[in-house]
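Note that one protein chain of the assembly has been removed; the remaining protein chains are unaltered in position.
After this line comes subunit A, so read on.
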């Protein structure tokens, strides 16, 4: 009966295009990463694990791209969560013009990353950029850095820019989470003699956990897929110091070294699909419980 009213084949078109353009390239990747596919010749030969040997050989930088990606992910997860949570707690109550501030603070997350990158290329310019100008004006000359040029600072600067763009979004999610916590819990805690720290630790944090899990997942997926922030701000430079997986894949692609690019992509695909499997299962189940 159900199959008659809600025939499953109505969904097949959607699942079909999704499969062709999303899943098939991922699966094809495993085969092509074992070949010497490139733009110089038409024949594609099977070369076993050679591409992966290249990726992990000591003469190449690929391992550092993986480390950079993980570093970026971990740093942005921690920074955005910490900053988002801190400001969500401060702004949870007693704010006038709440709607206005919410619109402003959310704004960076809807501006294209490309545009944010270009704007910050100007702000972080060592000689004329707004940041260094402001530091000099404050008399903090020693803090002025060659943000995107100095190998010690370039990656930190990228993380900073991405945090500027993403922290507001996280804050708004956490703020919504905070406001769904009933006041009666705090009143009960107060009667039991809890101070602010106790209230945070025993009431706020546990009840905010679902929202914190979601923000962590969002930041995690965003971090592992980072491309535009790096591509626009430094394009991997100075040297290869700030290259991440997706920028390295794009470089391999541009140079026509498709086999190596695919191998790199397949590593990411495997890792994120496994992580995603558990995360998405959690999401699907939570939703089922609500209904």
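Details
Following the convention adopted for this analysis, contacts are C-beta pairs under 8 Å (C-beta built on N, C-alpha and C of every residue); 3 or more make two chains touch, one makes a residue touch a chain; residues count from 1.
Simple rule for what comes next: contacts and distances are computed from a predicted model.
Matching "GerMN domain-containing protein", "Amidohydrolase family protein", "Tat (Twin-arginine translocation) pathway signal sequence" or "Raffinose/stachyose/melibiose transport system permease protein" against the UniProt entry of the left-out chain gives the name "Raffinose/stachyose/melibiose transport system permease protein". For the chain left out of this panel, the touching residue among A:49, A:111 or A:205 is A:111. Contact between subunit A and the unshown chain involves residues 2-8, 10-11, 13-15, 17-18, 20-26, 28-29, 32, 87, 90-91, 93-97, 100-116, 118-120, 122-123, 125, 128-130, 133, 164, 168-169, 172-173, 176-177, 180, 209-211, 214-215, 221, 224-225, 227-228, 232, 249-250, 252-253, 258, 261-262, 265-266, 268-269, 272-273, 275-277, 279-281, 283-284, 286-287, 290-291.
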